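Before any comments, here is the structure.
The complex is shown incomplete by one protein chain, all other protein chains being positioned as in the whole.
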Amino acid sequence: MAALKVNNSMTTSSLLLVVLLALWAAPLAVVAGDPDILTDYIVPATANPANITGAFFAYSGLRGALAAQAPENFTVAKASMAEFPALNGQSVSYAVLSYGPGSINPTHTHPRASELLLVLDGALSVGFVDTAGKLFTQDLAAGDVFVFPKGTVHWQCNTGTQPAKALSAFGSAAAGLVSLPATLFGASDIDDVVLAKSFKTDVATIQKLKAGLAPPPKKP
Amino acid sequence: MAALKVNNSMTTSSLLLVVLLALWAAPLAVVAGDPDILTDYIVPATANPANITGAFFAYSGLRGALAAQAPENFTVAKASMAEFPALNGQSVSYAVLSYGPGSINPTHTHPRASELLLVLDGALSVGFVDTAGKLFTQDLAAGDVFVFPKGTVHWQCNTGTQPAKALSAFGSAAAGLVSLPATLFGASDIDDVVLAKSFKTDVATIQKLKAGLAPPPKKP
Amino acid sequence: MAALKVNNSMTTSSLLLVVLLALWAAPLAVVAGDPDILTDYIVPATANPANITGAFFAYSGLRGALAAQAPENFTVAKASMAEFPALNGQSVSYAVLSYGPGSINPTHTHPRASELLLVLDGALSVGFVDTAGKLFTQDLAAGDVFVFPKGTVHWQCNTGTQPAKALSAFGSAAAGLVSLPATLFGASDIDDVVLAKSFKTDVATIQKLKAGLAPPPKKP
Amino acid sequence: MAALKVNNSMTTSSLLLVVLLALWAAPLAVVAGDPDILTDYIVPATANPANITGAFFAYSGLRGALAAQAPENFTVAKASMAEFPALNGQSVSYAVLSYGPGSINPTHTHPRASELLLVLDGALSVGFVDTAGKLFTQDLAAGDVFVFPKGTVHWQCNTGTQPAKALSAFGSAAAGLVSLPATLFGASDIDDVVLAKSFKTDVATIQKLKAGLAPPPKKP
Amino acid sequence: MAALKVNNSMTTSSLLLVVLLALWAAPLAVVAGDPDILTDYIVPATANPANITGAFFAYSGLRGALAAQAPENFTVAKASMAEFPALNGQSVSYAVLSYGPGSINPTHTHPRASELLLVLDGALSVGFVDTAGKLFTQDLAAGDVFVFPKGTVHWQCNTGTQPAKALSAFGSAAAGLVSLPATLFGASDIDDVVLAKSFKTDVATIQKLKAGLAPPPKKP
Partner (left out) sequence: MAALKVNNSMTTSSLLLVVLLALWAAPLAVVAGDPDILTDYIVPATANPANITGAFFAYSGLRGALAAQAPENFTVAKASMAEFPALNGQSVSYAVLSYGPGSINPTHTHPRASELLLVLDGALSVGFVDTAGKLFTQDLAAGDVFVFPKGTVHWQCNTGTQPAKALSAFGSAAAGLVSLPATLFGASDIDDVVLAKSFKTDVATIQKLKAGLAPPPKKP
């Protein structure tokens, strides 16, 4: 944290003003807290509560992604409310992220949660841009943690020659994902003119980007 | 809303299953509500509460944008907590959006609120992409309202030859803004390789996009 | 923290005390924030999600109120969750308020949201009373914005000879309305003695107020 | 709860529709839950956390009101965050309500919490009006509990010849109080014309109401 | 943070630093507020809203516990959402606690609300342990109030020779209860070895504790 330089000629009352201004700014930046559900957990409507056992609270679907050899590209395996219904109401979820050498988890946002990434193996270069447009980047080694604030555009990149693996926790059971390449130039197929005007470029560039992000043609 | 076709051969028990499944899905889609502050309003720390008058709760900063002739390009004027401190704790804010003919409010997200847009003058074509990648578009006339869900990528476009004006309300005093062209290819200056890999294109295309979004050179 | 010694003269440490007292007051006045739903939007149970299009997110029901000539009296048109189901979970809604010359939006409260009023046409005199009983009033011109804190008694009055029109945004999809004349002396028909004792007046005065607020007799 | 009559000629599919409509209505009426603070309790900024003892969490200010003989009129003693700072962040508070024979707790609202009233001694007639304008009344004996929903206009009346005493709990440390007689016609001094137009009566009636609610003149 | 040394030569700038450190600590201890439902109250799905009367909002189930002679042991009667459905969505509930001479409300936690206890009759010794392991105890007389922060281990003890009675309010309609003797050593029947290792004792001691907490054998 930055050292605080106090000019000797600064009067006590002007110091007080600085403190009051800091205080006034504080409510802009305050923790809203983590709300409760009104039961311990939520039993699916199709299940008989009497038949719920410990197995309902367990999920083995991440085993493969954690144990697997590194993939060539970037892949993700999730344990969110969609895959693991017991998370409904518990305000937390996981994803396992696997990065082949040189691969990237492309620029994206999560509309409903911050992401707390932990590097399990290898090394990653990560970054995000805050809503004031300021870029933050960091190089991470195995064991390092990095937090991507909710709603900000962020990415992770494996710039090394070895595979990398990370685990991410989210403060929501359903953080949501907006992949920016796919959302902007992918299958959603936003009008070319809208995109060209948004990105202050020509339609040909938009179409080139769309072509690059199109799914590969299926083999006969 | 879709008409519900019930096949005669559908048994009562299978109908029941449908209903229970709908019920089970419902908690995924539930209103979290609008929380309170613990006072009527928040007096800035630098102000004397005894000096607060009705003027503290009033803001005239939107007058110009509402009265002005249409601009050539897209412009926005805000009445959020930053401009209008009395909004602190009130969970609501405004923006006035002015669109020259053919102009666009480029693709963006708001990390902290849904947007409820009302067309005041002219006509707009609007759209958003949900987190499942589905595109929704709509043509709006003066007097029409459209809601952009929180965190989704959205835009508005004045495709006509007349200027247009809209007002947007947000369910937060500080909705935040992530302009995707500026955040991805603008002054934040994300590494070219990160962007090229994210958007599955070459560095030259990224640099072309960055050049298009760069601020114009200052005149001497 | 160390025990606080206060010197008799106006010293730095007594200034510190002022600041600490301000700090202690701060948690009383803190933003609770705007909570999320766990999906982008909420599809009504009677609708097939696959059939949802952009039209679901649009509402044209305010067109008339916005375009209409000014009414003789005060009238209101709403775009809340009841009229516009897509607002469910989006924490925001609108109302269009039309005031004939000399008309009033009578004293009322909204139990579930603050109101952010924008004068579209004409001029309004507005006011509210906070929970400490302090009155705040303000004269507003076209383009002005005024915020009425959640739960406070407030009103707007068109004191001029021209019609006026305003738009209000609420930080809830269902702000609720308690009209105080109607609730206290209208069709709910609270016992005359309860009202006479509450308002420290006689039953005759209560009955006179009730008569004035009664609906006009239907014509045969 | 009303018995459910099912007509035999009602088809399965129409029953299903009823259920789906009920399901669709459900999200309108859902519990938002009780949020946390991020510490066990909040130590005032002017206090040394090391000096906090059990006494900080105790409050004796209600002893008098609970033990006292019944007053002639209605009186209230509170244990909210203002009187009992340890309640800060605990989302709960109390009030002791004492009613002389024939006295009333006049029509009022609480902007920030529902009220759960328990009759300790005597009998009370209570009522509230919901936001749809529907009146609910009930006669309560000692030991009875009644809930007044947040933001609704409500009152309690001791219609008997014996004194009565009640305790109210609020789901907020700072529920707030809007006394409607005092707010509308008391010291806040809202403009007579605003009130006359709101209540569809003449200025003379407003002035009569104001006179009745004015504080008694101080003795020389 | 390092221990705070205050010496006589403390400069204004170091005082400022103290204040800024206090300010920085403040967001750790901030009120999250009390959220709303989006209706005034919640009608059970099995009831016809048109048939709801004042009786729906009233509950007489505490009359017996409040009027009864003191029991030999500790007993509790609740008015929470389970017993009193109108509390659904109102974020508040009650319990009546009756203590025979020498009896105890054993160590427990409430996962979803703070408890605000009011001594109605007699005297109680109460205590809780915060999450830092610090013990807080207090002796309470009739009319005294004590707040037990959410989630902390707490208890009340009637150490006198007279019966005692208390009322507790909770800032949730469903505070939940984890009785620690019953949960740890009672019918849930946690494995003896898990408990012996947890409590750093031998299995025989665990089995002795379990035997003491077992329900008495039923008579033939």
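Going by the order they are written in, the chains are A, B, C, D and E; count residues from 1 in each one.
Everything that follows uses one rule, which is that a contact is a pair of C-beta atoms (placed from the backbone, for glycine too) under 8 Å apart; a residue touches a chain by one contact, two chains touch by 3 or more.
This is a predicted model, so every value here is computed, not measured.
Engineer: Among E:I52, E:V96 or E:C157, which residue is in contact with the omitted chain in the full complex?
Structural biologist: E:C157
Engineer: Pick from A:A70, A:I104 or A:A169: which residue touches the chain that isn't shown?
Structural biologist: The one listed residue touching the chain not shown is A:A169.
Engineer: Kindly note down the residues of chain E that lie in touch with the hidden chain.
Structural biologist: 17, 20-21, 23-24, 27-28, 32, 35, 42, 44-46, 81, 88-89, 102-104, 106-107, 109, 111-112, 127, 129, 131, 133-135, 137, 150-153, 155, 157, 174, 176-178, 180-191, 193-195, 197-201, 205, 208-209, 212-213
Engineer: With the missing chain put back, which residues of chain B would touch it? List them for me.
Structural biologist: So the residues of chain B touching the missing chain come out as 12-13, 16, 19-20, 23, 26-28, 30, 32, 35, 81, 111-112, 172-174, 176.
Engineer: For the chain that got dropped from the picture, name the residues of chain A it touches.
Structural biologist: 1-2, 4, 22, 26, 28-43, 45, 48-60, 62-64, 66-67, 79, 84, 86-94, 112-116, 118, 120, 126-128, 130-132, 136-138, 140-152, 167, 169-173
Note that only the chains that are shown with their structure count from here on.
Engineer: Please identify which of C-D, B-D or B-C repeats the interface of A-E; the criterion is that more than half of the contact pairs agree.
Structural biologist: Residue-number overlap above half with A-E among C-D, B-D or B-C: B-D.
Engineer: Using Cα averages as centroids, what's the distance between chain A and chain D in whole Å?
Structural biologist: It comes to 43 Å between the two C-alpha centres.
Engineer: For chain A and chain C, let me know how many angstrom lie between their CA-based centres, rounded off.
Structural biologist: Those two chain centres are 37 Å apart.
Engineer: Just the number, please: Cα centre separation of chain A and chain B in whole Å.
Structural biologist: 20
Engineer: Going through chain A residue by residue, note those that touch at least 2 other chains and give them in order.
Structural biologist: 12, 19-20, 23, 26-28, 30-33, 35-36, 38, 81, 111-112, 174, 176
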